[in-house]
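With one protein chain withheld, the remaining protein chains of the complex are depicted in position.
For reference, chains read A and B in written order, and residue numbers begin at 1 within each chain.
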Amino acid sequence: MFLQQLINGLAQGSLFALIAISFSLVWGLLRMVNFAMGEVYMLGAYAGWLVVMYATPNLGVALVAGFVIGWIVGWFIEKVAFKAMRGVPHIASLVCTIGFSFFLKELASALFRAETKSMPSYYSDTAFTFAEANISYLQIIMVVIAVVMMVLLQILFYRTKIGLAVRAVALDYRTASLMGMKVDRVTSLAFSLSGALAGFVGVLAATYYNAVNASMGFVAGLKGFTAAVFGGITSIPGAILGGYLLGAIENLSVKYMSSGYRDLVSYFILITFLLFRPNGILGKKAKL
Amino acid sequence: MIMEIAKLEKHFGGLVAVQEVDLALAAGSIHAVIGPNGAGKTTFFNAITSIIPCDSGQITWKGERIEKLSPQSISAKGIARTFQNIRLFAFMSVLENVIAGTHNHFRSFVWGALTRNARYRREEKESREMAMALLEKVGLAEKHAEYARNLPYGEQRKLEIARALASRPDLLLLDEPAAGMNNTETEELEQFIRALRAEGLTVLIIEHDVKLIMGLADRITVLDHGVKIAEGTAAEIQNNEKVIEAYLGKRRV
Partner (left out) sequence: MTLRNVYASKEGKAIGMGGLAVILLVLPRLLGGNDYLLQVATMMALYVVLASSLNLIIGFTGMYSLGHGAFYGMGAYTSAILSVNLGWPFWITMPLGGLLTALVGAFLGLATLRLRQTFLVFGTLAFGEIVRILIMNWSSLTRGPMGIPGIPPPKVFGTELTSSTHYYYLILVYAILMVFAIFRLYYSRIGRAWVAIREDEVAASSMGISVFGYKILAFTISCLIAGLAGAFYAHFVTFISADQFGMGESFLILTMVALGGTGSIAGPIIGACILIVIPEAFRFLAEYRMVLYGAMLIVVIVLKPEGLAGIKGLFMPTTGGRRRTTLFRREPKVAAVKAGGSQ
């Protein structure tokens, strides 16, 4: 039982970790938070659902659809909440993304109605059983995807020219732009990429839970942010670590308290880390 | 001596911003701290007013140790300051800025504010009159209703001094008060500071304008790379080898 919970926790942790990376991407670059990240995730899930229900039952296509929708929405949010508001204090941008969060959620629930859509399951068969704990193919796929994403992003940031540009902009916005870098393009790219990632994870989550609804984004977004803060929002490995730890802790805690209180653990972790260790477990000492 | 500072030290990581600086302030004097850019002058001020807590050293104010106190307690002890990069309350009126400076002299709280009882009204009136008097003094009385941010640069500096004076300090710390002022304004400022001294105020001043300092200060302390390299009267400082070196670089022999 313990092992099964742990495995479920790690699978769920992959989802948290991927959303956490989305937060890290934007935070690392602009020291900003896109509050609507959870809603981008939710829209990605709807995109995947639409593909699977009305176009092709191919999960790969659904994932791509989630990615594309996430990219577009992320791009749009950047244009409105950040680019158009450049020079306005960050907090106003944050309030604007809070507006987006509400807007997108209500839009989805108006378009698709309030009830939960059921998403067909994929690869849910047990891949192998280990000490009475079942591990499904999907769980393995999710973990693999999360790790691959992390590696890809690390390569992107530390081995490519684009990554160099992103890091330069993150270090010093003005100097980067004086050096002739297209800082606008870099920030736009980071936002779109983080949105795309969130949309992609949305499809994954919809497949894993077999459910899509308009309010799924809020909790996912908050958990993703918690994971990011937990592991260290300034680094991608930190976000991954936070995601897996959070997933494990959450699922194991169910043993000790009624399931209704499950989310409490995450929120306590969030508040505790914000207060006493805002750089997270891995994060380097950074000004907040 | 109204204030004695002993071996004050402040590091930022490996960088030593202020190193074992001693300073003794005579009551009613004008004391200047000068030094090249990056000499640690502003950090020194911030450490005295506890905005950045110092790492070690002692600050004695009227016989009492104050280096561990919070900025607001230091203000309550009678030490007020201005800032190098003007820090006014931009979206408060000129008058309100100065009234905010009188904060510590009044006691009425939530109950007083809600009921506007006799004490509250008396205190409001008093603080308003005090603030207007100070604005008169710095020549900003007509502009009392404007937002502080709408004032031109030189007047913002004056307003900041008025706000600091509103706490009725015994010691006023001025961080580059003449920065960005033209000649006439600088002369006015010099007169103004002299007038403050005449009223019994002690002034500790950081300034780049050496001409202003030489005419004004009773005593001058020179910092370089966080270390005190000289102290004395204007004449002594002007002929000090180390000071000339610090400002102009090493003389070639």
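Keep this in mind: a residue touches a chain if its C-beta (ideal position, glycine included) is under 8 Å from a C-beta of that chain, and two chains touch if they have at least 3 such contacts.
These figures come from a predicted structure and were not determined experimentally.
Contacts of the undisplayed chain with visible chains (whole complex): A, B. Checked against the full complex, the one of A:L3, A:A55 or A:A84 touching the unshown chain is A:A84.
In the full complex, chain A touches the omitted chain through residues 30-33, 35, 80-81, 84-92, 94-96, 98-107, 109-110, 173-174, 177-178, 183, 218, 222, 225-226, 229, 258, 260-261, 263-264, 267-268, 270-271, 274-276, 278, 287-288. Chain B residues in contact with the hidden partner, per the touch definition given at the top, are 49, 51, 70-72, 74-76, 80-81, 83, 87-92, 96, 99-101, 103-104, 106, 108-110, 112-114, 116, 120, 123-124, 127, 149, 163-164, 166-167.
Everything below uses one rule, namely that only the chains that are shown with their structure count from here on.
Inter-chain centre distance (chain A to chain B, centres taken as mean C-alpha positions): 49 Å.
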